[in-house]
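One protein chain omitted, others in place.
Then we have subunit A:
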Amino acid sequence: MSATAKLSVKRGTPEHTYDEEFDIPYSEGMSILDALMWIHAHADSTLAVRYSCINANACKECSVMVNGKVTYACTARLSREGDRVEPLPTKTLVRDLVTDTLPAKETLASVLAGSR
């Protein structure tokens, strides 16, 4: 039996944002990140989200807003009733769920600015 859950995602770039809804094949206990990775693999590979460790909750790269609260996508559970995911509101938007969260002193721009 295949249940689905609705996931609404705020997407786009600083020039233009929009909402999109996806039907996710639901399985008990899955995370919001599982759902986003499913979208990326099977529905729309243009969906951008920053993450690395997937299971370990160690890299702390996957911060997003789920239903209005800042949380880690990899530990927040997808609910059958449907959820909404948005990028972090306090950071500059890069694309979709990716925001400007790289440590400021270790970006290409900062190294170029400091290079001889």
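Following the convention adopted for this analysis, a contact is a pair of C-beta atoms (placed from the backbone, for glycine too) under 8 Å apart; a residue touches a chain by one contact, two chains touch by 3 or more; residues count from 1.
As a working rule, contacts and distances are computed from a predicted model.
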UniProt protein name of the chain not shown, from "FAD-binding protein", "Thiolase", "ABC transporter permease" or "1,2-phenylacetyl-CoA epoxidase subunit A": "FAD-binding protein"
Sites on subunit A contacted by the missing partner chain, in the whole complex: 13, 27-31, 34, 40-48, 50-61, 74-75, 77, 94-96, 98, 100, 102-103, 105-108, 111-112, 114-116
